[in-house]
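Note that one protein chain is taken out, while the other chains of the complex remain in position.
Up next is chain A:
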Amino acid sequence: MTASATATVAAFPAVETERASRDSRPLRLITCGSVDDGKSTLIGRLLWDTKAVKEDQAATLQRDSSGKQNDLGLPDFALLLDGLQAEREQGITIDVAYRYFSTDRRSFIVADTPGHEQYTRNMATGASTADLAVLLVDARTGILEQTRRHATIATLMGIRQFVLAVNKIDLTGYDRARFEEISHEFKELALSLGVKQITAIPVSALKGENVVYDGRASMPWYEGPTLVETLEKATVRSNQTVGFRLPVQRVSRPGESFRGYQGTVAGGAVKPGDSVVVLPSGMVANVKQIVTFDLVRNAAVAGDAITLVLDRQVDVSRGDMIVSIDSQPMTGRKFDAQIVAMQPEGIEPGKRYWLKSGSRRQRVTVAPASQLDLKSGKWNAAEALPMNAIGKVALTFDEQAIFDTYEQNRTTGAFILIDPDTHNTIAGGMITGRHSELGGIHKGDERVILSLPADLADKLMATEIFASRRHDAEVRHTNAGRAAELLADLDE
């Protein structure tokens, strides 16, 4: 690694970081790390130093913690965060909690999820809406297997910006070499997952260094941004550059003269005069009006909750999708997906579940094909998926289904599975494409072995092409001589 102490290791500045200002949408982020990494202290510190914690809340804290303060005289932040009594009694965080804080430039929504292994499902839940993941490690222990697991889950859920908070740096005597070693290892890990935007920051959450306020006094060698500065400049993902999608939530008919289709634009943009198709029926119409409470608008973009009026009588009901005529989603009865199993009963092959995506709910059977081993990053063949498993599955629908890939659209490519017996949400899933009988690393189709310089391979793996098929590729690091020998072996 270079000697630069600025550990902003954004490998590809290709994605333009928008100028942060108060005029931006809230940034949603997830924090991942274990109890021992000091995650509660970090979040507590963020809330405390941005003044999101008020005096009376702190007073309640101090009353509760009965003298349990850290050595800086601050309250025990973990108590502030662990809101539920059941958790306090057990001393662990068992669910996803949402925290709010803001700076002059932006507001933030933090999904605070537990780091313990059995709670993969909670991390997946928190990551589903996040634009960025903050991964926390203890500077003394460095990258753990757990860090790898969290980074993998975050990537699967579509997060493409990572911040590595190397916490407890004070306990290493602010050891710059140690920090750089950890940053380097993390950079390799992130790149192998295809994540391009990576920032590593040496932090002492306990002392408040490089969280909201800089830690220059203790770490003059670090010239990069603080955690909050990094978050202020992070990008918010939107689906605005893809085709127009409007999942219809309800049909508004206040009188005979008006018929509007209400929903939230899930992709692209729309304006009066645009030609659209109603799926699954395939009926074509033109947009006549975009109605909102305030005014009749001349355009709407992804994220807008609107009422769409078409220029002719077509049959549209809840669960249908209105889409642009020249950029349509996939339709069909068989799709491939990755899912996270969330309940003790797991995923039973052959059982008919309810699938909900957008406003559309339909019957589906799920055939598991493989399960991700979070330790090795390999997909192993599987026929059923237990709780907390991440699996590749084939979905078979009774009727036509409508999807984009999750990689292309985080709304129209996402779904949940509901158990028809318990009505519980048993899985979250991401569409990877139309179902293909071939493909996957365990199948006997033709493969190519490439030998590349490591940096070039990293870049290649980080491209969009690989983003959706990363798990179809196997990457091994070796040296040029050994690679030449291996390839020579194949020729024989």
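Quick note on the criterion: contacts are C-beta pairs under 8 Å (C-beta built on N, C-alpha and C of every residue); 3 or more make two chains touch, one makes a residue touch a chain; residues count from 1.
By definition in this document, contacts and distances are computed from a predicted model.
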item: Omitted chain (choose from "Sulfate adenylyltransferase subunit 2", "Helicase Helix-turn-helix domain-containing protein", "Iron-containing redox enzyme family protein" or "Sugar ABC transporter substrate-binding protein") - UniProt protein name; value: "Sulfate adenylyltransferase subunit 2"
item: On chain A, residues whose C-beta touches the chain left out of the figure; value: 22-26, 52, 54-57, 60, 63-64, 80-86, 88, 94-100, 102, 107, 109, 112, 121-122, 124-125, 128-129, 249-250, 252-254, 258, 260, 262-264, 291-295, 303-305, 307, 318, 342, 354, 356-359, 410-411, 414-416, 418, 423-425, 428
